[in-house]
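Note that this complex is displayed minus one protein chain, with the remaining chains in position.
A and B are the chain letters, set down in written order, and residue numbers restart from 1 in every chain.
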Amino acid sequence: MMVRRPALEVIDYIRQTNFDQLAIKYVIYGRKGSGKTMTLNHIIHHCQAAGWLIVHIPTANGLNLKNKYDFIDSVSHEGMYDQPTSSTDWLKQFKLRNERFLKELKTTEKYVWNKRESTEKDQPLLSVLEQGLTRPKNATDVIGVLLKELQLQSYNKQFKMLYAIKAVNGLFAEETAFRKHGGYIIPVRELTLHMHFRNFLEGDWINGSIVTTVDYNLSYRQPKFYYTPFYLLGKKGFDHMDPFIPVFVDEYSDKEFESQIAYYQSKHWIQDEEANTEAGKLYLKKLSDMNPAELDKLVSWI
Amino acid sequence: MSTSLLKCMVVFWCISRVTQVRHSRYPPTFVEPVVKKESFETELPFDVSTPVKAAPLWRTSSFTYDPLILKFINIIQKKGEKDLASYLMRKTFEQIKLRQVEKVNTAPPGDLPEIELNPKKIFHEAIENSKPLLGLQNVERGGRTYQVPTPLKESRRRFLAMKWLIEAANNKEPVIPFYQKLADELMDAYQNTGAVVKRKNDLHKQCEANRAYAHFRWW
């Protein structure tokens, strides 16, 4: 798939960063369907190929919306709520991606999970993760512990880390879709999972980068069409994320459009004869208004 | 000016066949528009004095307009949700294309010209293959109801083909998305296999079996 200019820019910056400094935050923004997630995926792919440790939230907006019955009273934090199923799913993905790192890195202190289970000091982080998978009740705490450990150990310069979040405005939203019996709506600030992710986002670690996108897709109760970071993050989020490097992903330019159409044609995806003519291409251009997602939808018809 | 005003008054008062078309906001003299650019190449389709209706939504001069596909979308849709129905149609076409492109990519070099990649052509072929030629009509004679084979109008044949395809897709497992099931059905019908073509052939066999009653038909 076409790697566009914003992705190449960010990859270039990442290559040139001074890893002794605190992790730099990048915020990718753009209109719906303009290619923010693709940019993020290209960056993740590059870092994974370079052997980095990837901490990836597939969509922070979705954490507020999906699995809306998946909450329990938090084990370690009073007055807050954990999310066992979402946390275990996340841990599974994390394990698949970064297993080799987790085997090498060791815990720095002892963690007591409950009366019978605890993890000693200097145990591989993999055992902490396994604890989370076997005991879903502790899964969110396990995530918190893992992130804290990774934060501390980044100073050892053994590995480079990429923190990739899609739709980071979900972490700074107000409401969620979670409702308790009796109608109480759980706000975002009372969810431990979000809290852990936010603390990690503060960037008190070196040897890595933080790349995020802001998206109004799947956002809960936010009016659509405003795509700027200031609007979507809100005041709190903006203060939290500040300073960051904004990366704007625009819709296709003429050249990019042509190359995308050529790509579709080479993969036999555009079948209509008239669509392959100049007039047909112009029509597709105007109909999709140069939006990548819209072009994709159009082309699946023909 | 006065004659047109009189005509308008006539339109709103009268309900006869000559002056008013039932349930239509257009007077009876208006004709359906011709949207394709090719029809205008040699000469104009209508006379300069024939009034023409406005082209409705979805009917444009572009290559994305296909009346058969629009009809199919209308039959898929429920409760007026055209958006959802057209989304399902789009996903169905995407599925068909995915499968065919996969076949092309995995096939050895000799097979390439045989695999049809255009989803519209596959769709048209599938509908053609599922159209029944004859139908059965109930006729009561002397207290017994006979199934009489009868020729069907083109619009009825087309409708039955589309309806059977959708019913066959709906009768499969509910877990699989509808568009995947519909894509399965269309691919099968394109290859003259599958539930819909079987249903058509069964109908034909029954018509053949009831050939003796064909003389009960008076229409």
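One rule holds in what follows: contacts are C-beta pairs under 8 Å (C-beta built on N, C-alpha and C of every residue); 3 or more make two chains touch, one makes a residue touch a chain.
What we mean here is this: contacts and distances are computed from a predicted model.
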item	value
Hidden subunit of the complex - UniProt protein name among "E2 ubiquitin-conjugating enzyme", "DNA-directed RNA polymerase III subunit", "Ras-related protein Rab-21" or "Small ribosomal subunit protein uS9m"	"Small ribosomal subunit protein uS9m"
Options A:82, A:149, A:215 or A:294, residue touching the unrepresented chain	A:294
Where the unshown chain meets chain B, residue by residue	3, 6-7, 9-10, 14-19, 25-26, 29, 32-35, 37, 40, 44-62, 64, 82-83, 86
Residue numbers in chain A that touch the chain omitted from display	225, 279, 282-283, 286-289, 291, 294, 297-298
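One rule holds for everything that comes next: only the chains that are shown with their structure count from here on.
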item	value
For chain A paired with chain B, centre-to-centre distance based on mean C-alpha positions, whole Å	45
Chain A to chain B touching residues, read off their complex	267-269, 271-272, 274-275, 280, 283, 297-298, 300-302
Touching residues on chain B, where the partner in the complex is chain A	62-64, 90-91, 93-94, 97, 101, 104, 117-120
